[in-house]
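One protein chain omitted, others in place.
Order as written gives the chain letters A, B and C; numbering starts at 1 within each chain.
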Amino acid sequence: MTADVAAGSGGDVVGLSAEPISVAALAERVPPGSGAVATFEGRVRDTNEGRKVTRLHYDAYPAMADRVFADILRRTRRTHPVTAVRVLHRTGTLEVGETAVAIVVAAGHRDEAFAAASFVIEAVKAELPVWKREEYEDGSSRWLGGEPVEDDAREGAG
Amino acid sequence: MTADVAAGSGGDVVGLSAEPISVAALAERVPPGSGAVATFEGRVRDTNEGRKVTRLHYDAYPAMADRVFADILRRTRRTHPVTAVRVLHRTGTLEVGETAVAIVVAAGHRDEAFAAASFVIEAVKAELPVWKREEYEDGSSRWLGGEPVEDDAREGAG
Amino acid sequence: MIAEAGLKVEVQLFGRYRELAEGASIALELPAGATVADLVGELHRRSPGRLPARPVVVVERRPAAYDVALEAGHEIALIPPVAGG
Partner (left out) sequence: MIAEAGLKVEVQLFGRYRELAEGASIALELPAGATVADLVGELHRRSPGRLPARPVVVVERRPAAYDVALEAGHEIALIPPVAGG
């Protein structure tokens, strides 16, 4: 999977990235009217639900991700007075501490920047078609998100 | 005025900085349990209240700023479950687009990081003893914050 | 009268559903006029016990209602609950 980045109005950027993400690079060159820049990074934690995590794999549906990213960008700009919105989400294999998702929002004032950054991360988590598989110290791994297929299926598929 | 930075628990940093601030540098090496890193930058805007701003000067009371920063750090840690809190505020002369204040908060999860970053910037704006003088395109300048002395004084000082 | 041909679809698989097939997709032949519900029924027959009752089916890059009729050329995917960030 290659980085899939589209530049839009005000230097907007959304996309998947197979390469490590630098939020600092993503925050460069925001419009000069931006008095406030808020960023958010989701990083791979070393533990989850009490288990020691060694790395993470992100699967993604790139064509649908494009559509979802464009939707999120459109809704963010319609509902928040921002000067720039930039979002990248990683795919592939990530080590502990690596950036899974990075968001940069620039705005005239701080409340607008915080509100928009929060709006974007909530939308990304609820809608972006990516899926996380955690690997643990003992060599096992599992997909996260929703119930395990088998459990759901026992009652549902009969 | 020299940079006045104190390192504390979890790599906490607070202080004034006479040198340009890099939020990216400030965000380096957060503890490995940090699943979320939120940052905020206040930057010098090119306009304020309809006037074209060319640069900004920040005066500060460094000894009191140390005390206020320590207070803010203590309150943030007492009320928010964060893994790192870092705050720098510039002093001296800033050009348009330069960073006036930078905040980095790391936490286990995103809500904690956003809430703490917002808490810190509100506290800094309400309490940190720094004062801003704006310079305009026409060569004039004025101190910001509160009413002009003369206006207050007319009714009050008699 | 022209005999109705079956509807050939290819269902892309993502996340944990990739494990339902070797090549990250499943080719199916459904009756002409088949809906999303028919597609899911067929998937349940092929992989009993390995899918929830009502998995999300994405048609043309948007989650589709179960009464949507599938057409030749539709981009179709089966996705688990998303888990980004």
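We take it that a contact is a pair of C-beta atoms (placed from the backbone, for glycine too) under 8 Å apart; a residue touches a chain by one contact, two chains touch by 3 or more.
All values reported here derive from a predicted model rather than from experimental measurement.
Chemist: Name every displayed chain that the left-out chain is in contact with.
Modeler: Checking the complete complex, the chain left out touches B.
Chemist: Have a look at B:V14, B:V53, B:V105 or B:L128 and name the one touching the chain we're not showing.
Modeler: Among B:V14, B:V53, B:V105 or B:L128, only B:L128 touches the chain that is not shown.
Chemist: Spell out the interface residues on chain B facing the chain that's missing from view.
Modeler: The list for chain B reads 42, 58-61, 63-64, 66-67, 89, 100-101, 121, 124-133, 143-147, 149-150, 152-157.
Rule of thumb we're sticking to: only the chains that are shown with their structure count from here on.
Chemist: Using only alpha carbons, which chain's centroid is the nearest to the whole structure's centroid?
Modeler: A
Chemist: Taking each chain's centre as the mean of its CA atoms, which one is farthest from the centre of chain C?
Modeler: B
Chemist: Where the CA atoms of chain A average out and where those of chain B average out, how many Å apart are those spots?
Modeler: The answer is 27 Å.
Chemist: Report the inter-chain centroid distance for chain B and chain C in whole angstrom, where each centroid is the mean of the CA atoms.
Modeler: 53
Chemist: Taking each residue of chain B in turn, which ones touch at least two of the other chains?
Modeler: Residues 110.
Chemist: Listing for chain C: what residues touch at least two other chains?
Modeler: 85
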